[in-house]
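This is the structure I want to talk about, given as structure tokens.
A single protein chain has been removed from this complex, and every other one stays in its place.
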Amino acid sequence: MRLIGHRLALYALTLWVAITVNFLLPHLMPGNPIQTMIGKLTGQVTPQEINAIRLSFGGGLNNSLISQYFTYIGQLLHGNLGVSITQSATVSSILISHVPWTIGLIGVSTIISFLVGTVSGALLGWTRGSRLDSLIPTATFFQAVPYFFLGTVMLLVFASNLRWFPVLGAYSQNLVPGWHWAFVASLLRYGELPVISIVLSSVAGWMLGMRNMMITMVAEDFVLMAIAMGLPKRKVIMAAARNAVLPSIANLSLAIGLVVSGALLVELVFNYPGVGDLLLNAISGQDYPLIQGIFLCITLTVLAANLLADLVYLLLDPRTRTEVAP
Amino acid sequence: MRSLRIPRSPKVIIGLSILGFFVFLMIFGPYLAPFSPDNTSFAPLLTPSMHHWFGTTSLGQDIFSQTLVGARATMVVAGVAGLVATMLSIIVGISAGYIGGFTDDGLSLMSNVFLALPGLPLLIVIDSYLPVDSRSNSLVIGLIISLTGWAWGARVLRAQTMSLRNRDFVESSRIIGEKRIRIMFTEVAPNLLPILAASLLFTILYSIGAYVTLAYIGLTSTSVWNWGTMLFWAQSNNAPLSGEWYWFVPPGICIALVGTSLALLNFGIDEFINPRLRAGGLSGRQRRRLGMPRRQRLGLTPVVRSVTTAPRIAVQTEYSVTP
Partner (left out) sequence: MTTDSMGVDDVVATEVPPGALPTTTYGPIVATTHGDAAMGERILDVRNFSVDYGWGENAVRAVDDVDVHLDRSTVLGIAGESGSGKSTLVYAITRLLRAPGVIRGGEARFNLGTDDEGEHIIDLVNASERELRGVRWSSISIVLQSALSALNPVVRVGSQFEQVLKSHRKDMSKDQRRSRAAALLAMVGLDEDRLDRYPHELSGGQRQRIMIALALTLDPQLVIMDEPTTALDVVTQREIIGELFELRAQLGFAMIFITHDLSLLTELADEIVVMYAGALVERASARELYEAPRHPYSLGLLNSFPPMHGERTELTGIPGSPPDLAHLPTGCSFHPRCPYAMARCTNETPPLVEIKGSDRSVACWLHVGDAGVAVPVELSRVATGTKKFDPATEVAR
């Protein structure tokens, strides 16, 4: 439990750093971006809206930086992330309508990718020296391809040319979203190619990492013991894999950030209505409140995923649960 | 002290060759390009031909020239970011691991925070606030990327330094009264070389990805050609759906190849650090010829009788016997 306490404190600190960076950036960057943005907006939106935008950056520029910082934090605590200047809606309401898409897409593909990569990596490590080894160079190549490039190629080949998959979006435009079968089926159908792209780009990383750990584990005494005990091969492999997967999970914190970042871009390629797509629009429209909101939202999600990974690790490794070393 | 001797495996050789090729492009690419990458005087959307090896864009620019010219900015930014980030991780990691105590606590906390922060979104926020002239500056972009990419290396180096700190040769320098800074960089750092190299490769790989991504979403200046900008223009002109594969495939393949070469080199270093990963002895064909199973199964020590048994090698010793 102490471990979880530590991790919680770390993540709280990380969130605070993210929030502070978010606040400081527009204030410290050369060229006064907030003022420029508001200048551009004057006349296009109501003064109330301008006030709301100002408030989301910490209020009037005449106040001291410290007092602006506290105003900003106060606004955040009330869930006020400001108003988008391109979509004339509050940032929080925009996020709420986009985040589920991203969590669904990236969550599903990350889980598939982790499972497939871990299982295949374990087998590759166990059967080292067999013909399966020829998979490794291919896997290395896929590991190095940027997510969005692979997505683009998949889109061109399988959707645009071969027409195996629908082209763009998250569901058929002829359907009204809702919890009925036709819509869910369309959702799954449209999700296939983006999920496959993300899985293909990320699976090699899990696989190669697991393979290395598996090879290291197979050299351990307890695996030889499992064989000496005459256990069935399946159980011997499980004994090694169960230990080899631990570092994989411990490294999730590093990987989740990278996978989420990469996967966000796949949304762009497929016009998937998630946060990644939103981010691109926000960037091209210099919609700073929205960009900041998205950043905080991603940070929060990644930290939550990290915490989840920590809990799984705790569950799988009894050594972390012992408070006193023997 | 271990010297950095990378095993001469095919992986390392292929990795070095590919990387060497792109380093060559980084230096000479802009001079080798047949046209200016901005030259819009050709017909738009030509498919690859003898005249335009990779075809042309919708503005009539030569894609081959763009690819050659784009190598420089891409590789320079990645290199700068990789080097700076590795420097940062050396300073933070070795100090934390060697000095320990509060210094360690503080620095470790800092690296853990940076590890937990999603790097690319942070990068996007920072970059979106950058004035346009800074965005076209490879050095500035490289420095910002390095800010989000040093933490992993620092963590690994710290762990390794801590294990080195109490070894005999470091201990003895301490007793002799060497200065701490001197011990850290002359005694400890050289022993970290393999891990350092792995960390450098990893950071460069990360930096290429980050830079190309920034360019792809339009956050670097469009006046500097790099492979990401090419993908940006291809995407915004709907090239993937219009079947203009030659527009985005060349830069994408280049990125993937550089990445693959770094990953292959990393393999080599991994095998150097962890000897268990090294493939033992013979290739599959050699083993078959000797009548060995293709792979050695744990718990089934092979029996090879067909081959002439290894001689007990006899070596004359200088030993003389007194009668």
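The letters A and B name the chains in turn, as written, and every chain counts its residues from 1.
Going forward, a residue touches a chain if its C-beta (ideal position, glycine included) is under 8 Å from a C-beta of that chain, and two chains touch if they have at least 3 such contacts.
On a predicted model such as this, the values are computed, not experimentally measured, just so you know.
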{"item": "Among A:Leu28, A:Ala182 or A:Met225, residue touching the chain not depicted", "value": "A:Met225"}
{"item": "Touching residues (missing chain, whole complex) on chain A", "value": "219-222, 224-232, 235, 239, 242-243, 246, 316-319, 322, 325-326"}
{"item": "Residue ranges of chain B at the interface with the undisplayed chain", "value": "280-282, 286-287, 290, 292, 296-305, 307, 309-317, 319, 321, 323"}
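Just so we're on the same page, only the chains that are shown with their structure count from here on.
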{"item": "Approximate Å spacing (C-alpha centroids) for the pair chain A, chain B", "value": "23"}
{"item": "Contacting residues of chain A [partner chain B, same complex]", "value": "10-11, 13-14, 17-18, 21-22, 25-26, 29-31, 33, 127-131, 140-141, 143-146, 148-149, 152-153, 155-156, 160-161, 167-168, 212, 215-216, 218-219, 223-224, 227-228, 236, 253-254, 256-258, 260-262, 264-265, 268-269, 279-280, 283-284, 286, 288, 291-292, 294-295, 298-299, 302-303, 306"}
{"item": "Complex contacts: residues of chain B adjacent to chain A", "value": "109, 112-113, 115-122, 124-126, 128-131, 152, 205-206, 209, 212-213, 216-219, 231, 234-235, 240-241, 243, 245, 248-249, 252, 255-260, 262-264, 267, 270, 274, 276-277, 279, 284, 294-296, 298-299"}
